[in-house]
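Here's a structure for you.
A single protein chain has been removed from this complex, and every other one stays in its place.
Letters A and B mark the chains in the order given here, with residues in each chain numbered from 1 onward.
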Amino acid sequence: MIEREGRNGSPRWGMAIDLDRCTACQACVTACQVENNVPPPTAEAAAQGRSIRWMDLVPHVEGEYPRVKARLLPRPCMQCDNPPCIKVCPVGATTIGEDGIVMQIHARCIGCRYCTNACPYTLRYFNWYEASWPGDLGLALNPDVSVRPKGVVEKCTFCHHRLQKARDRARAEGRDVEPGEYVPACAESCPTRAITFGDLEDPHSEVARLARSPRTFRLLEDLGTEPKVFYLREG
Amino acid sequence: MSVRAEGLLASPAPGERGSDVAAGRPPPGAEPEDEALLRPVLHTTWRFWAMGAVLAAVALWGANAYLVQFRWGLGVTGLNRPNYWGIYITNFVFFIGISHAGTLISAILRIARAEWRRSITRSAEVITVLVIFFGIGNILIDMGRPDRLMNVLRHGRFQSPLLWDVVSVSTYLVGSTVYLFLPLVPDIAILRDRTSGLRHRFYRMLALGWRGTPRQHRILEVLISIMAVVVIPIAVSVHTVVSFVFAMTIQPMWHSAIFGPYFVVGAIFSGIAALILAMAIIRSVYGLHDYLKPVHFSYLGTLLLVMSLLWFYFTFAEYLVTFYGSEPVHMAVWWAKISGPFAPAFWTMVGCCVVVPFVILSNRRTRTVKGTVVASVAVTIGMWLERWTIVVPSLSNPRLPGAAGTYFPTWVEWSIFAGCVAAFTLLYMIFTKLFPIVSIWEIREGREVAVGQVVERVRSYLPQGGRVDGRAS
Partner (left out) sequence: MSSKGPVMTLRRREFLKGVSVAAAAAGCAPLLASCGRPARASAARRAEPPPRGAPESWVVSTCGACPGGCGIRARVVAGRVVGIAGNPLHPVNRGGLCPLGLAGAHALYHPDRVRGPLLRTGANGSGELRAATWDEALRVLTGRLGDLRGRGLSHTVALVDGTRGLSRQVAARFLAAYGSPHHLGGRPWNDLGPSEPLRAMQGVESAAAYDVENAAFVLAFGSGWLEGSASPVAAARAYAIARRGRKAARVRVVHVEPRLSVSAARADEWIPLVPGTEGILALGLMHMVLREGLESREVTEERSSGFEPLRAIVLRDFHPDAVSERTGVPVATIIRVARQFASTRPAVAIGDDRNGPGAQSVATGMAIHALNAAVGAVHAPGGVLAPLPVPLDPLPPAPADEVAERGRAFPSLAAARRPGGDLASLQAWLEGGGGHPVHLLVAYGSDPVTTLGGGEPARAAIRRVPFLVSFSSFLDETARQADLVLPNHTYLERWQDDPTFTSRGFAVLGVRQPVSKPRHDTRDAAEVLAEVGRGVGGPVREALPWRSFADVVRLSTRGIHRSGRGALFDVPEAEAWVVTMETNGWRASSFGSFDEFWESLKARGGWWDPVYDFGERGRVLRTPGRKLDFAPLARTLQPGGTPGSLAIAAPPAPVDGHPLRLHLYPLLAAFGDSQGPLPWVQDVLGHELGQTWTAWVELAPSDAAILGIEDGAQVRVESAGGSLEARAKVYAGVRPGVLAMPVGPGGAPGATCGRALAAQAGALATLRTAGGEPVEGDVFVRVRRA
């Protein structure tokens, strides 16, 4: 166990996404859907804007030919330190843990969708129908993640189940969770290593170093939501 | 308070004329006065049944649509990401707005001792009570997990504006029901005395032993006065809190400090329109031309005009401030309403809520029964569109452009909307069959007591031949 400086108790999990490395391949999107038992999308759902993508690629094309610029931004839950979604929930179905991860309690959610509307990033998702898996596709379900019932809101959890597993393992071995032991599926699958994940409280962690980079910005920073997802500009 | 003549409102003894009443004929020798008010309760035509059947069919169709939604999930609606709220929330705000027709208007008129209120308060209060159910109902319909409603009590969080809504609306429902019921008691007693069998038992139970004694009258007057005062802040709070559901988020064109008063004004505005419509229908269907006179429509029309201008003032302020600030995320919503996909709804709203009422109601010659009805239809439509253009465009144009999307309700949503309107109308009709829709005792009181009081009161306002005025009651 390494004594880390500046730590007071719990880690604060955060993510840094280096846009200079990202090639917008969307591996993170699929990795997330598969890892988290998101039901297979359909053409109808896509046409209706109901695809569930906890991790999404947000495209933004601006300018006119030939000075067109296409920005492609991988966008997980911002895991705000000051999350607007939690404030509005009437039943406390969305919570923020000591480690800063904003979670959804699917068993308690009443499906009022106030949180989906309060989120300035529009990154909470709703189960419009009962989840279903054509044929045998359900055999590929991840046993660590529950399948959400219809009518509830769901969101990115930073693959919290992986943290739980890592914690269990660490506890069994009588140690802390080591850096790199807990990584969400999106970060793990990223071909370009554009997504760095770790403890923001640990000043020596890669993610904390990147969060301090002069290239760093956060989405809609002026809203004061204090996201724990940091982006690093190109160039 | 004034002293009342003993037995003024006491009904004749029950034994005297039971069968005639049951047959719906005016009993010989009975006072013909105000009998028209009892006729709808005691006499039912085939038209009622036909209309009732049609409305029941529509309501059942709406119920069926809801069952489809209950079975398959909210996917059967047109909702999506980012348009997580749509017609149901629009209806919720609209219906809760309409509910301000009754209680608030009637309470204000009562407190202001506007004597012309006497024949309209009841119909207004009924709207309130019934429509609140549909307001609440639309929230329940909108829920993804209606089966988990109890979680609101079990895990309720007061930090959430939705909980404020729950508290405020349920208080309003209770208050309005009491406020509807109290002035109903003497009329129920009249009906108790004129019916037999099951209906008699029903009215006897509800009449709470009303015999019209001066003590009972005193208590009733006090209770009504208290409720009239209490219900006003509740009503104001209800629509303020409804607006807070939106204003408390930081979404563009929702996050506005004037939303509270803006919603309250809109609510009263749409409530008056709904009241005028209800009155007009009652007047023509039940032939109550003597009770709901052009003057009532003219006065309410004037009130509607005032509210229209007030509403316009708020709307203008809201849109001008947004435009002048020109924050891009706000302007995206702004333009979506002014010239984008929501422009038809927006400009229809402006026409219906400002242009039509102003043209019709500002002119005494057009402020007739017909004129006010036309204006009210326009305002009702316009105010529904106002709710629509507040709820949907902000969601359709989220801050992050990648999530933008469009929304249009599906047949399920339209069916449920139609079902709500039909069920509300049906319940209203049924109410008129159970209770007098115009307060009989208040009319009588007006005729027998208030006329004198008003004369007295008006006189008290005036200088009276050098005498020092000290007699105002």
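Some notes on this structure:
By definition in this document, a residue touches a chain if its C-beta (ideal position, glycine included) is under 8 Å from a C-beta of that chain, and two chains touch if they have at least 3 such contacts.
Just so it is clear, the model here is predicted, and its values are computed rather than measured.
Checked against the full complex, the one of A:Gln79, A:Thr157, A:Ser189 or A:Thr225 touching the unshown chain is A:Ser189. Although one chain is not displayed, chain A still touches it through residues 18, 20-27, 29-31, 33-35, 37, 40-44, 46-47, 51, 53, 57, 59, 61, 63-66, 68-72, 128-143, 145, 147, 185, 188-194, 235.
Going forward, only the chains that are shown with their structure count from here on.
Chain geometry summary: the mean Cα position of chain A and that of chain B are 46 Å apart. On the chain B side of its complex with chain A, the touching residues are 72-75, 78-85, 139, 142-146, 148-149, 151-152, 154-157, 159-163, 166, 245, 248-251, 395, 398-403, 405.
Across the complex, chain B is touched by residues 48-50, 56-60, 73, 75, 84, 87-93, 108-114, 116-118, 120-123, 125-130, 149-153, 219-220, 223 of chain A.
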